[in-house]
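Excluded from the complex is one protein chain; the other protein chains are retained at their positions.
In this document, chain identifiers A and B correspond to the written order of the chains, with residue numbering beginning at 1 in each.
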Amino acid sequence: MLTVESLKKSYDETAGRKAGRHDDTRTYAVGGVDFEVHDGELFTLLGPSGCGKTTTLRSIAGLERPTSGRVTLGGRVLFDAAQGVNMRASRRGFGMVFQSYAIWPHMSVFKNVSFPLEVMPRAKRPGRKEIEERVGQVLDVTELGSYASRPATKLSGGQQQRLALARALVTHPELMLLDEPLSNLDAKLRETMRFELKRLQRELHLTAIYVTHDQSEALVMSSRIAVMNQGRIEQIGKPREIYTKPATRFVAEFIGTSNFLEGTVASVHGQEVQVDTEHGRLVAHEVDKAPAVGESVLVSIRPECVDLSRQPRGNVPNEWSGKVLTRAFMGDVVDHIVGVGKLEIRNRSNPNLSIPPGTEVHFSIAPDKVTLVPVD
Amino acid sequence: MRIVRSLLSFQGLLVGGAVVIVGYLAIVPLGYLIHDTFLSSDGTGVSFGAFSRAYGGNAQAGDMLLNSMWFALGSAALALVLGTTLAYVQVRTDTPFKGLFFAASLVPLIVPGILYATSWIFLGDPSTGILNSLVFEPLFGATPINIYSVWGMIWVQGLHLAPVAFLLMVAAFRAMDPSLEESAAMSGANRLTVLRRVTVPLLRPAMISAALLMFVQSLESFEVPGLLGLQNGIYVFTSRIYFVLRAYPVDYGAAGAYAIGLLLIAAAGVLLSSWLQRSSRNFQTVTGKAFRPRPVELGRARPFVGVAVILYFLITVVLPVAVLVYASLLKYYAAPSRKALSSMTLDNYRAVLDMPLAFTAPKNSLLLGVGAATAVMVLTAVVSWVVLRTKAPGRRLLDLLAFTPIVIPGLVLGLALSFVYLRMPLPIYGTLLILLISYCTRYLPYGMRYSSAAMAQMSPELEESAHVSGASWFQTFRRVLLPLMSSGILAGWVYILVVSFRELSSTILLYSPGKEVLSVLIWEQFENGQFTTLAALGVLMVLLLVLLVSIAYRLGARFGLQGDSAN
């Protein structure tokens, strides 16, 4: 299990000696990050570019020296600013896939993969035969078996990506670090590689930290996701939690699309929370922790949770009516934008529902799909 | 038809123009040299008599060849190791004293060879050298340093050349994707293994290129072999050429035969280097991504590296410059003693400023230096593109041709140029233009190395992506290639600026009264035997050039170039 505790990284070298002092005015690329990665988990750091996810990953890798904090793996301390411990990247024994793949152009495919085995400490270094076997295995797993003798630069983008993966896998590392490994591939290939990677991770029971800015990639592949923004973690949770229960406005906005309404808590009865918005009252089921009466909240409703119908159903909670403003057909789904006064609500449905603009419609939202996000 | 049309396009004109100019610059002296060497004495046929005069009889051609190769290889190796190490430490580590690299990379380049070698004589003479008499004798009771040996020559030449390697390798390190090294570290390779198995192989093209340049430059340099080698009868090619050229009637054929010998060695070097680089065609390491260089932490080694940096700085910069400053304050040179110290004076500086040429010469040198550096770098950027990026027939020949001026002795170049331009109805002979042409010719090979090293490391995709986005060839060249090559180009520019301040061997034949340059002034002081005035002039020149180069880097930094200044 990897533990990261209050990790901070600043590139502001001039104030290097001010760490931990009150007059610490530096700007942080990573401003205090805590998380754990469990064995066999694919843990994703998700966020927009510049949010500090790559810096966090590189700090774990040992390629970057954090300004403060602590990183441990199992019982091993990899980094501890307070004790002045900073294990070299080469001693941490991780596998890493770089965004640019960082394939060595002067080596063949085979040599690229055998390199990590060849540079092992003499005591642990496998023999020539075993190296060949292990490289063969990992090349087969990544479907590069027939390219072994080719110069690495003669591979296609997807093959180079798999080669980078093979190189990271060949030592059976305790932890795999993947820095946007799919971002340089075309859309179709990216889709295939997602499942491919996930399959490998499951089959080999790999523990991995995956960095991406692509939310759908994160949702598909991750065991858990940490959403990062401006050097801090906004929320950690399983993909479904992150999606359905965004903890902050940033998470709700960054992950998927959402309808947002501002409101005030009117009453709380057990799990049932009544929220007054400008456009009417909504009922929400809040399982974790109910807000207090009078508190301002942000209501987030996913478009696919908006049930649209031509006729009012009556007797369902949160049923509103409005007029279809636009309709957008997107193949597997269709979106309707419904105007309720000044408010526009996006609905996403199965494409066999199709209502022309200008039609009066009704829609409802199940209370457990109404997400209340605290306003800070 | 297509060829005609493409030749008439703007690209065609620009590229064609550059190719023609480079070819012209190289062919004029080469043609002159070949003509003089192979023309038989009756002036009608081809003859090889010059070669038997040059290499036959008691010329000791074998010794000369061995000495030359040994000296050139040793100097190139020393300079390459020093320059590459320094470049690595400067670009890739968190070494202390980064500011010193700037000076250490420039000062030996600026100090004219005559002065640098003379300083080392005063430091390393086996009997009276300051190092022997003030350091080794009292401390160890021995005088181990003998500057008048092949080792001494290699030492001085290597130190003098190390900045060239440094500037070339800094550009190469800057342009290299650090994730290639990081991925090796992540694979578990320790720092030494990363260096040995990834960094060095990837930089091999740049290193071979630099090594070749320094090897050939050592072959054709004369100051060090002239001042240090002759003492013990260590003759090299250039000392033979000097001997031949100063006799009358001048045996141009024999001089040419030596120069052609040099040319053959250099050509062998070029072939060897392209053979060594044959597998590195795909090593383009610049991917167009902005690299934020993440310094390697030296950790416990940091103080030791710091000490090494200081030591290097002391040896290459402080010692020789201190000797110069010391000499510049004396009436005549004497080893440090109470008597010498008490007679110190600023008279030499006053004498320099009182010279009638005190302002004309620096002005002309500046014009020529800036002009030659700019012209050569623009030309070679275009030509290196032709050589590396097109399939144009004869591009290899062009590359080789651009390299030939490096072995043409300065005096032969001067003769060739005066021969041609005296017979040309253009106002070139007798003006600064002929010096400009001479400098452009002489420094063409150096510009070529800097440009093609920068070009070779750049992935063609960058260009292609610009083309795809609708940019014309010229726009691509100016807006994509030049900026990406800027680090290498700026390094080359600075190098040419600095060395053109020292160029003497062709200048001395081609300058005209009123068109004197600094190197002529320095030579005059040297001829006058005014070593102390000369030292004062040298000190002032070092100051002037350090100032100039700092300005160049500052400007470069402002326009978004990656400079090589340490900041």
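Convention: a contact is a pair of C-beta atoms (placed from the backbone, for glycine too) under 8 Å apart; a residue touches a chain by one contact, two chains touch by 3 or more.
Methods note: contacts and distances are computed from a predicted model.
When the unshown chain is looked up in UniProt, the name that turns up among "succinate dehydrogenase", "Glycerol-3-phosphate acyltransferase", "Heme exporter protein B" or "Extracellular solute-binding protein" is "Extracellular solute-binding protein".
Taking every chain of the complex into account, the omitted one touches B. Checked against the full complex, the candidates B:Q231, B:Q277 or B:S465 give a single residue touching the omitted chain, namely B:Q231. The chain not shown here is touched by just one of B:L436, B:L497 or B:L548, and that residue is B:L436. One of B:V236, B:L324, B:L415 or B:L545 touches the chain omitted from the figure, and that residue is B:L415.
Summary of contacts with the chain left out: across B:D36, B:D125 or B:E463, the touching residue is B:D125. Here one chain is not drawn; of B:Q11, B:S274, B:S465 or B:Q530, the residue touching it is B:Q530. Along chain B, the points of touch with the absent chain fall at residues 57-58, 60, 118, 121-122, 125, 127-128, 148, 226-227, 230-233, 235, 242-243, 245-251, 331-335, 356, 367-368, 370-371, 411, 414-415, 418-419, 422-423, 427-433, 436, 508-509, 511-515, 520, 524-531.
Convention: only the chains that are shown with their structure count from here on.
For the pair chain A and chain B, the distance between C-alpha centroids works out to 52 Å.
For chain A in complex with chain B, the residues that touch the partner chain are 61-65, 86, 88-91, 93-96, 98-100, 102, 104-106, 115-116, 119-120, 151, 153, 164, 167-168, 171, 177. Chain B makes touch with chain A in their complex at residues 177, 179-180, 182-191, 193-194, 197-198, 201-202, 204, 279-280, 282-285, 287, 289, 294, 297.
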